[in-house]
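Just one protein chain is left out here, and the rest sit where they should.
Take a look at chain A:
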Amino acid sequence: MSFVHSFSVWFIPFLIGFIILYGTYKKVPTYETFVEGGKEGFSIAINIIPFLVGMLVAISVFRASGALDYIMLVMKPLFSLFHIPAEVVPLGLMRTISGTGALGMTSDLIATHGPDSFIGRLASTIQGSTDTTFYVLTVYFGAVGIKKMGYAVKVGLLADLIGFLASIFAVSLLFHS
């Protein structure tokens, strides 16, 4: 535990230090280059705004109306057919559309069932193992102005489903026996 913690604390300074020292060794004007590269960050963030506004408004309307709850209600029996714990089904759906929403659900599941319970571990794994498809789609494509997404949405959603099922499989395999 302390190893993982100190690894992540040390890694970023180490990485930055390595890059700037290597740059210095290669005679790159480091500070000027940093400023020049950083300028781009601002315009990228501005480009993302309309994409993110459009997507987040649609998602939050869908959630606030209660439509998401109905979908979960309909899907629960389907999942229990495959011995998937009903508690984590809403999390699986939420993980796809909203990162912060899923984080809230994960914290709630961990608080209710305990971090070292089967559900607690499963929720942790689901949270850690997939990324919010709609967010990645919106930010990455939005930043460079891609409007026609082709089959990207289908691929992202199916990848989420695989991640969800793989999490259940992995936790059952490693902890349930």
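One rule holds for everything that comes next: a residue touches a chain if its C-beta (ideal position, glycine included) is under 8 Å from a C-beta of that chain, and two chains touch if they have at least 3 such contacts; residues count from 1.
FYI, contacts and distances are computed from a predicted model.
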> Absent chain per UniProt: "Spore maturation protein A", "NADH-quinone oxidoreductase subunit F", "ABC transporter domain-containing protein" or "ATP synthase gamma chain"?
Replying inline: "Spore maturation protein A"
>> Need a quick check: the contact residues on chain A for the chain that isn't drawn.
In response: 1, 4-5, 7-8, 11-12, 16, 19-20, 22-23, 25-26, 28, 30, 33-42, 44-46, 48-49, 52-67, 70, 103, 106-107, 110-111, 114-116, 120-121, 124-125, 127-133, 136-137, 139-141, 143-156, 158-160, 162-163, 166-167, 169-171, 173-175
